[in-house]
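Shown here: the complex without one of its protein chains, the others still in place.
On to chain A.
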Amino acid sequence: MSMHTLLRYEWGVMTPEFIIIGTALILSLVDLLMPDDKDRRPLAWIAFVGVAIAFVATIGLIPAETTSILHDTFRLDAFGKAFKLLLLAGGALSLLLAFDYRPKEGLKHRGEFSYLMLCALLGAMIVTSSGDLITLFVGLELLSISSYILVGLRKTSVQANEAALKYVINGGISTAMTLFGMSYIFGLTGTTNIKEIAVEAQKLTDGEYQYILALAFLLLFVGLAFKISTVPFHMWTPDVYQGAPTPVTAFLSVVSKTAGFAIVLRLLITIFAAAPARGKDTSSMLLSMQDYIAFLAGATMIVGNIVALKQRSMKRLLAYSSIAHAGYVLVGFAAMSWVMIDSIWFYLLAYLLMNFGAFAILQRMSDEADSDDISRFAGLYQRSPLLAVAMGVFLLSLAGIPGTAGFIAKWNIFLGALMTEPGHYVLAAVMIATTVISYVYYFGIFVQIFFRPAAETSSLRLPIGLTLIVVVCALGTLLFGVVPGLAYHFLGQFEHFGDFLQ
């Protein structure tokens, strides 16, 4: 291929990716040339600025038409733009968290911390905007491998070592399953381009081929369940979240999960939506598999919420709560209403805001004493009323109380489950029941914050980065809770992601 052909493509649509990778490279060089005794915390600010510029560049790309580079190995469509905005916002917030991360034992390798996070973010962005199995898989691996290292960065901590090892082994198994599923899909269709796969899959009318395709569907879904930490692959979540440094935990629970949902939606909808099947709907394998997805969604909600009840460690509690939230989002997918992608996007936005807020405050409280026990929050209201109120807002949003973004998000998923024909009443009922269960542990934290006496009486000061996160997240949570129309107006310009399949 000559230079001329190569330059013919519109590489401009990859600007956000180029900015991220450029920042990562600059940071690695700066880190290398800096004297050893210099403090490397400012590097996180450079990374933050890079991500912010990439965010602006992505917003600038919103009017751009659907563009495909090199046979869809990179494609920019409405779906990619919308999810990339979420990922970049999440990445920027994790870098702010990393800037103010001061664990008791200190953190070496702050430089690497920043640019590994940028590489992970790059992987996540690639996952949202590609139409080729190979690129999708490579992006997913970039995200995974960077996160394995980030989890293990606290080398002196036993918990972190255990977490990193568990994460690598579980991740390896899930990658193998995903790849096994992909290999069957490639074998049946003979191409890696997912649009061509969809065309080929429609021609598979023979029962034998459909059996293999269904097997591939299940393998793919179970393998990808690792990234979104839903039931068959959720066991790693609490240990890894507890052992990892808090900014990495926040990154995993929001950015990694958003990327996971992006790849699940794109692969499963594009490939299987029109593939014939033998199940209850002969025209669409995705619809025939609906019951399995619904079952996993239900199991995820139940397991996540029930086990969260007896957690004392805040990080483990938030880990189980994140499993439960993945279950709610999966309800949106299982229902397969026409507002599916919109409501999932809004849910992930609300989840990003409330989760980052909660993690910022948790980081401040646990760094202080090197413990993340729930009793650390006792008497927070007396020590710092504003912080207590902010934490209250995040908890209300996580629980899904009206007036917060979490409520609107849950409400939309709930309506989506009922608006289809026939409605998913059982799933909706399970969702309500588990939400009620979740009140118990969220309000347990409430009681600690507002009604228990404080162990220490010293007032709390929040560093600048954390203050920024808490303010932005609290305002966002309330804003989208009161005027959700803002986000839906923004989504309106994507027209329900119609260019997804074209």
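By definition in this document, a residue touches a chain if its C-beta (ideal position, glycine included) is under 8 Å from a C-beta of that chain, and two chains touch if they have at least 3 such contacts; residues count from 1.
By definition in this document, contacts and distances are computed from a predicted model.
**Q** UniProt protein name for the omitted subunit, picking from "NADH-quinone oxidoreductase subunit J", "Aspartate carbamoyltransferase", "Potassium-transporting ATPase ATP-binding subunit" or "tRNA N6-adenosine threonylcarbamoyltransferase"?
**A** From the choices "NADH-quinone oxidoreductase subunit J", "Aspartate carbamoyltransferase", "Potassium-transporting ATPase ATP-binding subunit" or "tRNA N6-adenosine threonylcarbamoyltransferase", the unshown chain carries the UniProt name "NADH-quinone oxidoreductase subunit J".
**Q** Taking the entire complex into account, which one of A:Leu70, A:Val199 or A:Ala369 touches the absent chain?
**A** Answering carefully, the residue with contact to the hidden chain is A:Leu70.
**Q** Write down which of A:Cys119, A:Leu362, A:Ile413 or A:Val470 is the residue touching the left-out chain.
**A** A:Cys119
**Q** Of A:Thr23, A:Thr67, A:Ser94 or A:Ser146, which one is in contact with the hidden chain?
**A** Selected residue, touching the omitted chain: A:Ser146.
**Q** Touching residues of chain A against the unshown chain: what are they?
**A** On the side of chain A, residues 1, 6, 21, 24, 28, 69-71, 73-74, 108-109, 112, 115-116, 119, 122-123, 126, 130, 132, 134-135, 138-139, 141-142, 145-146, 148-149, 152-153, 155, 187, 208-209, 211-212, 215 touch the unshown chain.
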